[in-house]
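Removed: one protein chain of the complex. Kept in place: all other protein chains.
Order of writing sets the labels: A, B and C. Residues in every chain begin at 1.
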Amino acid sequence: MRVALVQAPIDVTAMLEEVRDRASGATTLFLGTVRDVNDGRSVEGIDYSAYEGMARRELETIGREAVERFGTEHVVIVHRIGYLALTDISIAIVVSHARRSPAMDAARYVIEEVKKRVPIWKREHYVDGTREWVDPTRGHAEARR
Amino acid sequence: MRVALVQAPIDVTAMLEEVRDRASGATTLFLGTVRDVNDGRSVEGIDYSAYEGMARRELETIGREAVERFGTEHVVIVHRIGYLALTDISIAIVVSHARRSPAMDAARYVIEEVKKRVPIWKREHYVDGTREWVDPTRGHAEARR
Amino acid sequence: MPSVRVLLFASYAEALGASSVDVELGPSARVRDVLESVRDRAGTVRLPPSPLVAVNEQYATLDDPVSERDEVAIIPPVAGG
Partner (left out) sequence: MPSVRVLLFASYAEALGASSVDVELGPSARVRDVLESVRDRAGTVRLPPSPLVAVNEQYATLDDPVSERDEVAIIPPVAGG
């Protein structure tokens, strides 16, 4: 199990290699990527920021929970921060397991928990030049003040 | 949407690139890999064979079903046949979607359907020199006759 | 008499010692008739009571018709993925 908060582009191939194991019959990868539209607005990029120490700690906790719940040590979670352009990878989660069902469940568990608990924020940059902090609890972007 | 039945190692990086899209917020990858133990027996490798024409056709059908059910064109399914060694990738499924939940559901749908319907067979080669056809309907390997 | 080629795979091909067999088709032949003929041919080797069968690369039922130009295949339990 390994987690990281990085500034540089995420090397997905290396992560897949990291969980490769003779005892694994299934590997799942989840990638979050920056898309061009959110709430009907044209997005140009997203600036991710974090409470870094706590974000690492929460990622660690989630990773350990996944290891315990799903029964594999092969869980790697990497979140990128900084300015990301369209199609850039913001998060990569990779899990390998003897069986496919827990491999898939573990990746889903991790992404859902990350979205609930890890202190990372994003400010969307729109094509029209404006920027807004995204507030998922309001179901839409919070107006910039 | 694309499906393929291949003899050569599967290029996962190229598949991820293939579904990369400005409109996608989530990408999921599922890999099936050859593992070292099955039903308590030490496996050395697996020989995959297929009814090739029909296997391609069934993969196509499953791919189209995933496109319709989950609402994305970005579905790629590649199955490898021939002799695979431990940790080799037998199947790679990649899906990208605007949202994460259908991206994950689609990958799961595809692997479950592949296992039910696509005419592909595997003969496990064991470390002790024996070989057996795998029969998932019996819950364990079918004895070699 | 018209005949049809029946493809065999994996454990079935191994059990019957061939990757295909040609069987004769009676009038209005159906999948069940073709299976019966394969069973007779195979002698002591047993196929399961109702194996999966494909006609022209699509899963078929025992009642589906079979003609000379069809490609019939008996499908062992699949194990892809």
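Assume contacts are C-beta pairs under 8 Å (C-beta built on N, C-alpha and C of every residue); 3 or more make two chains touch, one makes a residue touch a chain.
As the structure is a prediction and not an experimental result, all values here were calculated from the model.
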| item | value |
| --- | --- |
| Where the missing chain makes contact, among the chains that are shown | A |
| Sole contact to the chain not displayed, among A:H79, A:R100 or A:H125 | A:H79 |
| Touch criterion as defined above, residue of A:R22, A:R69 or A:K116 at the omitted chain | A:K116 |
| Residues of subunit A in contact with the chain not shown | 32, 48-51, 53-55, 57, 79, 90-91, 111, 114-123, 133-138, 142, 144-145 |
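Basically, only the chains that are shown with their structure count from here on.
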| item | value |
| --- | --- |
| Centroid distance [mean C-alpha coordinates] between subunit C and subunit A, Å | 50 |
| Subunit A residues counted as touching two or more neighbouring chains | 100 |
| Where subunit C touches two or more other chains at once, by residue number | 81 |
